[in-house]
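Sharing a structure, written as structure tokens. Questions coming.
Here the complex is missing a single protein chain, while all its other protein chains stay put.
Residue numbering begins at 1 within each chain, and the chains themselves are lettered A, B and C in the order written.
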């Protein structure tokens, strides 16, 4: 797979999106998404503004991948998370001993982790960790 | 660039094309080309047969590449060769001290050389060498 | 489009692991078969334009930069315009749609739609990775968002939610594989021609829970094409043309996290709605269909999204035999992607070949479905996050 090097402009452009979890919200239809853009993908409105995505949410759906790409150790748990405050986020679960602990509705929070290495450089991003219920 | 590994089926399929210089000739329009195929690319005829390409010919056109891809040492001389007996062939000149020795009409012959390495394996093919005029 | 365009010939090669054939040879054999299929004969020179569906652009085999000239060289016809189209898994059926528009435009009387894909020159995992399943960069997004994604993951995220919202089970999914493998046995063009039992599916390794290996379609090489022409001149090529009633592409978000639902694909809903409208018919008017069963759970979702049944009913109907080859509405008599194979850009046109043959009642008696209205539908869904779907509706009469 051809992919951008960690030093490429794509990575630089996405810094606020990734590390500050900066997304957008449509002033017309209320759709929340990321990355930021000029036009709402849901309704086509140009009336959009920056929106700070939450770090916490609940699992909307998930799967347990036993045949991930090289450099990922199976099983990995992919999730789509309903973020508190709106919007959905796509990612991986980290630090879970038993994949069966993840189910629809499970509470999770984002933690910064190394997501991959490319040509010797680390690439960081958010993964989801299960929230201990008190 | 995504490219096939040296052990991929593509390389196996092209063995006769490369090492035996096996091409095709159209029985209807006389067009000679490679690789072999079921339909003449020139006239669309299905009436084609195998054709043994010659090892010798004359330079039809050429250029001197000072910015070749990595792993090739500039200058390299690219040529299109009118093969004796018909057909044209595309390739690189080898073993020429002075690129200016190559010009339109120069006599050349094919010699088997290593053309590249990929993941530690050598890939062989033909290059063109200038023919000493007796 | 209805009433303007007809199919007068189709050609396909048996799908499979065709290590001995390059993309060019696959295309040429499908093309020769197609020309030969035209009842009253046709010459290359009769074809005035072509659309070349090709998905990977050669990423699988270093065939980058495939373009119109590639197909022109393969079929030996450089006197016509050819466009290469790419639209995810529906690439072939969308190329067919563009070919139909070309005819409907009045600019070209007779045109070719070709779809071909070489998936098997690389081993499975590497091939999936070449296609972008590997993570970073794909879709122009940050790897943090895409890490660990890929075809089975995308579909499994739907499958889990289908189980949660609709009560579907892994047994329901397995039953789709059982049905389609059974159909594939009778199809000489199919990649996998063996039966599977529900036990075998459920005991096959988990690829991505809740999907087993035998819930996934294979990686397949293949090529398929069709010649379409103005409906009013079709009878000069064959006494049994098949008419294009509707051909539509529907879209949805390219990112998973923008989807409104994981038990429904709006791309399919939109493609079907538009195609039925164009055709002036209803889902009930369709005799049988070829549906995009890239994964078993997808077939159930598609049947509902197309409108063949209500949301949540597809699995029950499957148990009752409703979708069987001899049932009320046969689905995937060819074996579907599951057994027939899924050479991306060839898949959609391969479905059209199958429907052409079925509507002309030319297939093996065992495989032939019963015709009532003489109307067939085919469907694909794919692309980024299943954001693209195509539906094609064919009829043996106008």
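As a convention for this text, contacts are C-beta pairs under 8 Å (C-beta built on N, C-alpha and C of every residue); 3 or more make two chains touch, one makes a residue touch a chain.
All values derive from a computational prediction rather than experimental measurement.
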Can you pull out the displayed chains that the omitted chain is in contact with?
A, B, C
Among the options C:12, C:72 or C:201, the absent chain makes contact with C:72
Residues in subunit B touching the chain absent from view:
1-4, 10-11, 14, 17-18, 31, 33-35, 41-42, 60-70, 72, 75-76, 78, 80, 87-92, 99, 104, 115-116, 118, 123-126
Would you write out the residues of subunit A that touch the absent chain, in ascending order?
1-5, 8-10, 12-13, 35, 37-46
Hidden partner chain, residues of subunit C it touches
1, 4, 22-24, 57-59, 61-70, 72-73, 78-88, 94, 97-98, 101-102, 104-107, 118, 131-132, 136-140, 248-255, 258, 266-267, 270-271, 274, 278, 383-385, 387-388
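One rule holds for everything that comes next: only the chains that are shown with their structure count from here on.
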Between the Cα centroids of subunit B and subunit C the separation in whole angstrom comes to 38
Report the inter-centroid distance (CA atoms only) between subunit A and subunit B in whole Å.
49
So subunit C residues touching two or more other chains come to 130
Among the residues of subunit B, which ones contact at least 2 other chains?
1-2
